[in-house]
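Worksheet: the structure to be examined is printed underneath.
Only a single protein chain was left out; the remaining protein chains are all shown in position.
Labels for the chains are A and B, by order of writing; each one numbers its residues from 1.
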Amino acid sequence: MKILVAVKQVAALDEDFEIRADGLDVDEDFLLFDLNEWDDYSLEEAMKIKEASSGDVEVVVVSIGPERVDESLRKCLAKGADRALRVWDDAIEGSDSSVMARLLAAVVRKEAPDMVFAGVQSSDHAFAATGIGLAGELGWPHAAVVNALDYAPGARQASLKRELEGGVSQSVTLQCPAVLTIQLGINTPRYASLRGIKQANAKPIDVLGLGDLGVAASTVGVDASLSRVRRMYIPPKGRAQMIEGSPDQQAARLVEIIREFKGA
Amino acid sequence: MDATAQTTRILFEQFSPWAINLFYAFGYAAIACFLYGSYVQVRKYRRGQPDASWGQLAARFGDMARTMLTHRTLKRRDHAAGAAHAMIFFSFIALFVGTATITLEVDILKPLFGITFWKGGFYLLFSLVLDLAGLGLIGGLLYMMYRRKWMALPKLDYTRPDRQPGDPDYDRSAYRREDWAFLWTLILIGITGYVLEASRLVWLSGDAGVWDSRFWSPVGALLAHSLMGLGLDASGAGTLRGGLWWFHGLLALSFIALIPFTKVKHIFTASASLMFRDPLAGRRLPKVPETQEAAGYQAITDLTWKNLLHLDACTKCGRCHEACPARTVGAPLSPRDVILSLREFANHALAASSLPDKAELSIHGKGPGQVFMETLWSCRTCLACVEICPVAVEHVPIIVQMRRKLVEEGQMEPILQKTLQTIHKTGNSFGESKRKRGAWTKGLPFPVKDARKEPVETLWFVGDYAAFDPRNQKVTQAFARLLHAAGEDFGLLLDGELNAGNDVRRVGEEGLYEHLASSNIATLEGCEFKRIVTTDPHSFNTIRNEYPEFADPALRGLFQIEHYSTVLLKLIQNGRLTLKKHLSHRVTFHDPCHLGRFNKGYDAPRELLALIGCTLVEMPRNRDNSFCCGAGGGRIWIPDPVGMEKPAQNRMKEAAGLPDIDVFVVACPKDLTMFEDALKTTPGCEGRFVVRELIELIAECVEAADPAPAALAAAPAMA
């Protein structure tokens, strides 16, 4: 019994960031990398299933990216994942989520898990496409934006809830194996202590190249992607009228605004 | 002269041989019981982990003997109890040595070598000393009984803040019964000793050899006269003496037999605890060995033998209970009860001949003897408990070791988890970009050196609060201006600096601490400087006491660090900074835990206050008894429960109780934040005084316009 959790190392922007000279992305100097917030939840969901099971459940995390991604994978290993895989080849650089889905599908075929989790979206590019794209590549049952899950390892069916807009959820039953994209709030992710992360150094991270996955170089990279970045820019921002002064003065102005509104 | 030369006491006088043999049988049984009990205790300690405190035994012994002979630690903050204990202690020693002396002659020297010395002048002096010692013993015990019964001391109240009535281990009445049994047993031994002596004198009043020297036992003699006055004759006295002899003897033997099983064992455990005292306890927390897989204490057997010994050394004197800031504001923590809980747990789990299952050894949880998570997280690691403990119990290292386990398991406030992740990610607790660490220097009229790029005399380790907190940035800038005005060649690590890790370590996130410390150490090792200074006592402590353990042994000298108070004091004393005006404020000074109690930096801030003309009014809790602001041990990252008094508010009330102070002076960035907040939220305190950093006051004096000479002359001369 195996659960595969696809994770991503995402970038946040540092103070006073600058756009790269080619205008296509932010200068890497200003990127702060960390594990995607959604992935904390999907890994936790897998760990919960593993820990609740009396049988043997293996949790395997997989990510696509260069060597720096190992740090995020180690965090997953520290939280209890049994094994980590990292897929990389320089040809992958610049790929969009559809290529990621293709690569992950190759990993799924190789690993043959009983269940695949991915985050709903990544916090950096927020395409919200990789997980469901992967399901499409595999032709597997899938559900997006899952905020509750009832699944026994190896079961043929899972019941879950999808989080819809406007405070509504929908219950769904689906056949397994399946691909689920996991929403924030489904559980409370555990803490990975730094010692745990350090000790996870001892657990192996298998690096897979295109050859290992049987994926042709021509099917990855920006040319194989469904979109291409033309330009990245910092949008002119609308700016609130700032209320200055001491907290008391600011509060006094707020009272005016409130009274004005109530009088209106 | 001749008559007295042979004066002695005949042991077992008129005892039949079988009675003597019976007494010896009781004696051997008592010793056997004592030895077995001691063996069980030692076996318990040996079930703990190894501890490296075995070096320098002679020095340790000397230190212990000094502490015990001076009763230095026992007299602190409770002189009367210390004095009474000294009376009991020295009397007990005298009586014990006296008894041992008799044993030496009767059971060893006389039968083996025919030597006797317990006679004549020596015997009489011996009688006098022991007679008076009995008085000291009884006097001391009477005070202790009075204190326990009538003084209603909060520290002797065994009510547990960490348990609710009805919890299985809430009830502490067994301790109270033991306390009284101990006092009564000892005092009865003392009293019956006198009556025994008196009745022997009356019984032998016809024997001039005994009767004529009776006043060498003055208390016994007076009692003998009183008894005779009450109509006791020699034969009645003989009967009384016979009964009392057995009562007194058996009581004393029982006392010896029970030592390992009762609080009496503190005569050994407390001594040993003092002997293995770690002067850096809590200041330098234990490293997790590279080879050790799991950090922290999960099971009672994870404690070291020394920790287990500490548990038994505690005499429940309650000084730590009284000093603890968490306990004071009503948090579910008393250092005393942590120690006692663990002691009860250890006695229960480790007393049998074989160890129970691993699962039954866990000291975390809600069961009897286990320590609640809330209790551990209430600790501010201020060291008030460790500092005041008269028998050198080291509470804080145990608490931090237990927290390490909680951290491994993620059992902490989500907000603390977030903060730790933030520190890991950004290197500071504010979640600010590394690039902004030096942003405060932009407000300075001169450039500041990057110590990573050029050699400097003084490397300034700024610390998170001083670098990122907007209020503290003003103080940080003022200190930079002072260094600049003094012509000091200084530089910063800028974005190369990470959170020093002092509080991260005290939270129990040892892995993150290792990461922060080793990264800072590597940065420091790459710089050229003569000394480090900081305005942050927390950074000061860890760099001074803990970084050397993580550094290349050859480079340990690198971590010569000074707090700004000593730096500024020297700069003013040697004339590199000129005070252009004096402040005539009435001030009080809050000793930061990490500067004062941790590193004994009590005097420099006070000298500085005197130099700038301030009148210092001490708060009742000052210097080593300074009351923590509540920020330590990572608690600055965990909001205090709503509705409960914050330690900083408690401190504000203390300051507000002083007559007419203008300024509450602090010398720590976290204190500035904590007390400025507390001043606003403590009813009746706002407007009474202001909170200021010592640096700000000094900058005001140094940066003032040149004074009119008359104004300076009029400034009050300060001692």
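Assume a residue touches a chain if its C-beta (ideal position, glycine included) is under 8 Å from a C-beta of that chain, and two chains touch if they have at least 3 such contacts.
Everything below uses one rule, namely that contacts and distances are computed from a predicted model.
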Exercise. If you look up the hidden chain in UniProt, what protein name do you find among "Cytochrome c-type biogenesis protein CcsB", "Electron transfer flavoprotein subunit alpha/FixB family protein", "Peptide/nickel transport system permease protein" or "Cell wall polymerase"?
Worked result: "Electron transfer flavoprotein subunit alpha/FixB family protein"
Exercise. Any idea which of A:Gly94, A:Gly136, A:Gly154 or A:Gly221 touches the chain not displayed?
Worked result: A:Gly136
Exercise. Which chain A residues would touch the chain omitted from the figure, given the whole complex?
Worked result: 11-13, 17, 19, 26, 96-98, 101-102, 120, 123-133, 135-137, 141-145, 161-175, 178, 181, 183-185, 226-235, 237-243, 247-248, 250-255, 257-258, 261-262, 264
Seminar exercise, completed: Touch rule applied to chain B and the missing chain gives residues 413-415, 639, 641-642
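One rule holds for everything that comes next: only the chains that are shown with their structure count from here on.
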For this session: Would you mind pulling out the distance in Å between where the CA atoms of chain A average out and where those of chain B do?
Result: 50
For this session: Using the touch definition up top, name the residues of chain B that touch chain A in the complex.
Result: 288, 293, 295, 407-408, 410, 412, 414, 417, 420-421, 424-426, 432-436, 509-512, 514-515
Exercise. How about chain A: which of its residues touch chain B in the complex?
Worked result: 14-16, 32, 34, 188, 190-191, 193-199
